[in-house]
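Note that one protein chain is taken out, while the other chains of the complex remain in position.
The letters A, B, C and D name the chains in turn, as written, and every chain counts its residues from 1.
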Amino acid sequence: MNERVREILGWYTSDNPGTLANLARLLNHGRLGGTGRLVILPVDQGFEHGPARSFAPNPAGYDPRYHFELAIAAGCNAYAAPLGFIEAGAADFAGEIPLILKLNNSDSLAGGEPCPAITGSVDEALRLGCAAIGFTIYPGSTLRNVMFDEIRGLTEEAKRKGLAVVVWSYPRGSGVSKEGETAIDVVAYAAQIACQLGAHVVKVKPPTAHIEQAAAKKVYEKERIPIATLAERVRHVVQSAFGGRRIVIFSGGEAKETSAIFEEVRAIRDGGGFGSIIGRNSFQRPKKDALEFLGQVMDIYAGKTK
Amino acid sequence: MNERVREILGWYTSDNPGTLANLARLLNHGRLGGTGRLVILPVDQGFEHGPARSFAPNPAGYDPRYHFELAIAAGCNAYAAPLGFIEAGAADFAGEIPLILKLNNSDSLAGGEPCPAITGSVDEALRLGCAAIGFTIYPGSTLRNVMFDEIRGLTEEAKRKGLAVVVWSYPRGSGVSKEGETAIDVVAYAAQIACQLGAHVVKVKPPTAHIEQAAAKKVYEKERIPIATLAERVRHVVQSAFGGRRIVIFSGGEAKETSAIFEEVRAIRDGGGFGSIIGRNSFQRPKKDALEFLGQVMDIYAGKTK
Amino acid sequence: MNERVREILGWYTSDNPGTLANLARLLNHGRLGGTGRLVILPVDQGFEHGPARSFAPNPAGYDPRYHFELAIAAGCNAYAAPLGFIEAGAADFAGEIPLILKLNNSDSLAGGEPCPAITGSVDEALRLGCAAIGFTIYPGSTLRNVMFDEIRGLTEEAKRKGLAVVVWSYPRGSGVSKEGETAIDVVAYAAQIACQLGAHVVKVKPPTAHIEQAAAKKVYEKERIPIATLAERVRHVVQSAFGGRRIVIFSGGEAKETSAIFEEVRAIRDGGGFGSIIGRNSFQRPKKDALEFLGQVMDIYAGKTK
Amino acid sequence: MNERVREILGWYTSDNPGTLANLARLLNHGRLGGTGRLVILPVDQGFEHGPARSFAPNPAGYDPRYHFELAIAAGCNAYAAPLGFIEAGAADFAGEIPLILKLNNSDSLAGGEPCPAITGSVDEALRLGCAAIGFTIYPGSTLRNVMFDEIRGLTEEAKRKGLAVVVWSYPRGSGVSKEGETAIDVVAYAAQIACQLGAHVVKVKPPTAHIEQAAAKKVYEKERIPIATLAERVRHVVQSAFGGRRIVIFSGGEAKETSAIFEEVRAIRDGGGFGSIIGRNSFQRPKKDALEFLGQVMDIYAGKTK
Partner (left out) sequence: MNERVREILGWYTSDNPGTLANLARLLNHGRLGGTGRLVILPVDQGFEHGPARSFAPNPAGYDPRYHFELAIAAGCNAYAAPLGFIEAGAADFAGEIPLILKLNNSDSLAGGEPCPAITGSVDEALRLGCAAIGFTIYPGSTLRNVMFDEIRGLTEEAKRKGLAVVVWSYPRGSGVSKEGETAIDVVAYAAQIACQLGAHVVKVKPPTAHIEQAAAKKVYEKERIPIATLAERVRHVVQSAFGGRRIVIFSGGEAKETSAIFEEVRAIRDGGGFGSIIGRNSFQRPKKDALEFLGQVMDIYAGKTK
């Protein structure tokens, strides 16, 4: 096994061989296999924003097989989606790419304090041949304890059954301001919580230089924690994830200029981030463009381009 | 096996043979057997609106056996009803028509945010010889997560035990306006959610050209999604259900002019819809009229009439 | 077996022999055994209204054995009561009369939206040698889904374990007016719901000619459903219970003039009702009077008196 | 076996030999063994009021062993306490006195509608060698259904596993006034509810002559139920507990004049009450005084003093 992958697996000494093997599958698959970096294709926007907002820009994406094909062709490390999308291709593409079953999902047809619905199970992930479960928590929601307790049970079961655990940690809800959702202190805190809950891989949003909480602001200033550049902030978030001993990846966020994304990816790479999880910016482009785009992102992570 | 049925079953490669066999039973039964189209008789109005509003127009319908006989005589693909109605005929008509046990139901004696009561179970469906379970979700209700979590568990159990899953996806509740309940964006979204939750068959209402959500409106306009005619809207909804790789059927709605229904059915057929689920418009007519009416609907789907 | 009992059992073809045998026990026991009519003694008033209001008028009733003796001596088809009262005599009177364990009960010491407490279980009913479980639902309460889900589970378990299910269906709560609790449309609806939930025997209150719901009123008028006399209303309620293919019995209500009760019983009989469940009007009289009173009620049902 | 004990056990014919044996242990132990009367030492005040308010008046009581010793030395029928206190002596005093594990407890550090926390289980009671479980219900609380459902499950389990069930039935909460908590109609109702829930032994407070509920007042007046003296009220409460066929004991309440307590005990005895459960009035005195005090109480019950 590759030295870097061996090193990363060495951070998870409490896990059983089944889980380590699945973590290794994520790390060894695709164009970035063995580099310790990951680019994952997630497609939960159909559930979260509805089909037209998600797939009309590139209607091939209405068909769930498209995303399997895209992720495989691009050489992504893994493909993550809710139950229906995974079921619709898991047999046809069996063994071609590691799968992550998203076990909870939000929709945008009704409001209320944020808390996703449970839409899958560990046994469903096993049935469908997945390497990992995915789960979203919303620190900052008054319903956070519900989510923390859910992931607690799912994590225990997943680890017992040999799966890896990927946690989307997105601060949201009455406890944080809109600006605070991506504040550096809040994002670092969200990463810490996901790690303490037992996640193997944590996904957060790229943090801004805003500091949300007064008590944190004092410490950032007193200890002069460097947060001026995105690379510095990524470094701080990675440090906040058990001193760099957990895999932290970053979301791509809303569709934006390609050059802006590349810049962001470079900062993540330079700050020691482990990779990106890029949905809309991938599957909303024509396939050819998406493959080229994802190839360039991977090249940045692989250090093949500046 | 018929080529079209084989093609449709080919969309469900994650399912086990038991579930595929039950899907095949639904698709192969009755006058439309083998066409890939379905007409299903649902009778849950006794629970939803009370007995007099449901059965007084054709009092033969008070007797649960009537609906079995009607569905069989008309050559429907299946008959769907709550526990009591299914129990009252499952033995007498054993093996004569595929049955769908509706596992949740609403009543109209009390209000509150919409969320049906659970009134059956997967084991009850097995005991009564059903081919599928039926379940209603109300996207747009603040209680949607309750329903999504319920159907998640029931779907997992039904698939493990070899049953098919039919989801009634009816937007309703504080998240959507009255007009929005049948808005094209909302109906397409409701179909997507049902598919992501693992439904084999999705039932929605025929959508109007209204667009409910501002964020969706932008996309429909920018991408020029055709929604002017009902056939176009049906096509969009079917596309929204995994690019046409899930069975989507449409409700008949309130009793109305027969000619209006036939027009609607033609639009569903022309838009690529898989069929209709017609309750009140069937069982509230005298049996002879109902048989003729359902025969004509099936002829439209079978392409025997324009 | 008696022809009429055989006919009634023929309505329950989905049930297993154990449940059919217990239904037969209810139908074959006592003075009305074999007539297809039932008179049941229920004593849950101690829980519902407190001991003094229930038993002070005839203090022999404080002792739980009294009610077993009364029901047996009167030749009732069955005796129904909560856990404590059944436990206090089930061994002493083992095999002498079919027992119905009431699995939920309300009290009048605190308010709130109506929803009884669960006070027993199917296994307790088996342990105590009962033929059936009893359960109260309050359609019209905003908590109805709680009760419907409870009876769903209990019904499934009871049927699996060979017991019969008797449902008290009493509209009550914020969804209905006081007058509406006994409105003909609401009572018929309540009977329908109980049947759809899988009840073998349904107990409702004698309905008035009032119509509660506007949507129902239109239908009653348009279809000219006869509801002028109590016999007509009973006929409509029985029809609403699966076209007469479920056993529907009627409560006696508050203590009143004996002649008024007999008149009510005649109307129930003439309308095709299956019998009465008479509590306070039985056990609040001296035993001798109660036996005479119940004897006359049974004679009316048996057709021995006009 | 003593005749009176045999008679009392004869009221519980639905119970299995294991439970009867434990009831017999309670009735046969201590100075009142065999008389059919009981004096029980309960020490849950540490949980309910805090340690200083409970034990500072007699600091020996901080040590849980003290209460075992006191109950044994005084010849009580049983000792009742929450998990921690029972655990702290169950092995040291194994077999020396029947134990009752209190399975729920309230504290006075926070408010809200009254509902105790569950603090033990039937299996814990078995592990610790207890003869019975104890449980508090608050009829009159809007959360009563929670408590009724809890005790329902615990009672079923306890009886299956051969334990006896002691229910503290204390009206409290928004449904009753402060004065109503000890009103004769309410206390009698509370006793009835506990019995209907399946309690073997019921503990209530000595009732006053106040009548809380209007509907009850009418009956008490019409039926001229004698409630002028405490003995009469006790007699009415005992009658309300299944016509005297359930064991009803009375709490000692707040610490008060010794002579007042003796007077109360005489009234309980003369009214046919089965005994007392006396906490603070016992363990807040110096041990010597407490032994003398409890001795006199037992003498009253034993009929050795007037």
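Throughout what follows, contacts are C-beta pairs under 8 Å (C-beta built on N, C-alpha and C of every residue); 3 or more make two chains touch, one makes a residue touch a chain.
As the structure is a prediction and not an experimental result, all values here were calculated from the model.
Only one of the listed residues, A:139, A:206, A:252 or A:275, touches the absent chain: A:139.
When the missing chain is restored to the complex, the residue among A:208, A:240 or A:282 that touches it is A:240. Looking at A:132, A:164 or A:195, the residue that reaches the missing chain in the full complex is A:195.
Although one chain is not displayed, chain D still touches it through residues 46-47, 49-53, 55-57, 59, 62-64, 66, 82-88, 90-92, 105, 107-112, 115-121, 123-124, 127-128. Summarising the interface, chain A meets the missing chain with residues 11-15, 139-142, 144-145, 148-149, 152, 156, 171, 173-176, 185-186, 188-193, 195-199, 213, 215-216, 219-220, 223, 225, 236, 239-240, 242-245.
Methods note: only the chains that are shown with their structure count from here on.
Using the contact threshold fixed earlier, the set of chains in contact with both chain C and chain D is empty. Per-chain Cα centroids separate chain A from chain D by 58 Å.
Taking each chain's centre as the mean of its C-alpha atoms, chain A lies 36 Å from chain B. In chain C, no residue touches at least two other chains. If touching chains are joined by edges, the resulting network of the protein chains shown is an open path. According to the touch criterion at the top of this document, the contacting chain pairs are A-B, B-C, C-D.
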